[in-house]
Structure formats: structure tokens, C-alpha cells
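Apart from one protein chain that is not included, each protein chain of the complex appears where it belongs.
And then chain A:
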Amino acid sequence: MLGKSQKAAHLAESVTDYTVIQGRSLWQDARMRFVRNKAAMASVFVLSLIVLFTIIGPYFAVWDNEEIDWNVIGDVRGMGMPSLETGHFFGVDDLGRDLYSRVIQATTTSLLVGLIGAATALIVGTCYGIAAGYIGGRVDSVMMRFVDILLAIPATLIIILLLVVAGRSFFMLFLALGAVGWLTMSRIVRGQTLTLKNREFIEAARAAGVSEFTIMYRHILPNLLGVVIVYASLLVPEMILTESFISFLGLGISEPYTSLGRLIAEGAGTMAYGTLWQLMFPLTFYVAIIISMFFIGDGLRDALDPKDR
């Protein structure tokens, strides 16, 4: 019989103690690289502040975003300035509505548009790309030719056309943005799937009798995730840009809802009368969001795709 020797127990412990020799996983590695990236971390901080502001900000608002302040409407330039006394922290817009509340509402809209648009594109594009790449053959070429044709039309024109034809609403806007966003995503995913599907571990899974769907879901999808996340993070600012562009033209969300592009358009329309705050507040929020999104996207790419530096 083997007695409980202290030495043997210690030995067994250090053999089974995986933490001593545990390597860093791909994701831990990526997180470390991301955290070390100063620009990206600063951007995350700025963006969190903005998100926090859209959540907490409404509790401090004195005026509603649809309410018209009849006291200042006659003299917006003189009395509609940003001030703490009147409760219009960011001033009022041309129609005497509180810009503080409107900026919060617009920022929320723009962030939602970016997130939901990118999420739609991510889900649809990934499913489509995996299906095309994994099935391959004639199905693949038909599916990809379809994408090529859609990609040939300028995306903004498609969105405008869809919004005009189906009517302007939140739902339609998200749908239209998602409808053009997934195209490039599906191409990227398909390319990755093509290189993955002939690798040995897929062959091993197939030899072990794993079903095709499970292979796609469990073996191909996780290996795509890095590329997909990077591209999606770059898609968010693009979606916000596109939506703002369309709103600027007056073809986006309709009143009383507003988005940053619409507010910038209104501010730009009235800046000749000396009411500069109407342009500057939405513009500051807009530029802060876009630049921090760009830096976060770049940081993610550096972190998740180390060879592309």
C-alpha cells in the first residue's frame, strides 16, 4: 500500500496544478494588447461617458425635447443661449425647443442606429457568408454573384430609395441600413470560411461524424469571430455616418425624433444668425463618437489580428 507521503502529495499537486503552466488564450492575449493601446482605451472611456450621459442626462433635463419655450422663441439669439438659469443647458434650437434634451435624444438615436445596424449586418452577413463558403460550388457562386450585384449600387442611394418607397420610420431605417451593411461582411466571412473548411480539424470533426450544421456552428464560427468583430466595430461608425448623411438631407427619421445629422443640419442652417451653439453641441458629440469608434475599431484590429500591423 502506498502511504500518504508528503512529498508524493506535493508532487501530485504541482502536476495537476494547471495554473502554474497555463498559457494565455487568444482572447486573453487580445485583451492585453487592447488594454495597452492608449488611444483605444481613452476612446472607450470617452464613449462610456457619452453613453452614461444619454442614460443619466434626462434626469437633469428641465425641458422636454418636444416642448417649446414660448419665452425665448421671439429672440432665440438673445435669450436662447446656453445658460443654467433658464434650464436650457445647451441653449434652444430655432423653434425654441431645448437643445439639451434634443441632443440626448439624437445621440441615443445615432448610437442605436450604429449598434443595431451593425448587429443586423453582422448576423445576416455571417450566416450568409458561412452558408455560401461552406456549401461551396454552384450555390456559392450564385449567392456571391447576388452580393456582387447589390454591391454595385451605391449604398446610400439604395437606402434613400428604400426609405422613399417604404416610408420613413425607425424600423425601416434600421432595416435599410442593415440591408446594405451585410454585403461586405458576407464576403469577408465567406473568404475566411473557404480557408477554414479544408483544414485538418474540420476534416477530423467530419470523420468523427459531427453533423454539418454543428461543424459550421461549433468549429467554423468561433474561428471567424476575430475578423467578424473587427469588421463590425468598423461598421458602427460607418452606419452612424450614413444615417447622419441621410438625416442631413432630410430623408431620415422624422420629427419629433431627431438624430445628430439632423441637428447638425439645423445648426448649419441657422449659423448665419449667430446661434452657433445650435451647430457646436451636436457637432462635438458627433465628432467625439465617430473618432472614438474609429480608434476602438483600430485597437480591436491590432489586438485580434496581430499580423496586420
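Just so it is clear, contacts are C-beta pairs under 8 Å (C-beta built on N, C-alpha and C of every residue); 3 or more make two chains touch, one makes a residue touch a chain; residues count from 1.
To be clear about the criterion, contacts and distances are computed from a predicted model.
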item: Omitted chain (choose from "FAD-dependent oxidoreductase", "Oligopeptide transporter permease", "ATP-binding cassette domain-containing protein" or "Formate dehydrogenase subunit alpha") - UniProt protein name; value: "Oligopeptide transporter permease"
item: Touching the absent chain when the full complex is considered, from A:Phe53, A:Phe170 or A:Phe245; value: A:Phe245
item: Contacts of chain A with the absent chain, listed as residue ranges; value: 145, 148-149, 152-157, 160-162, 164-167, 241, 244-245, 248-251, 261, 264-265, 267-268, 271-272, 276, 279, 283, 286-287, 290-291, 294-295
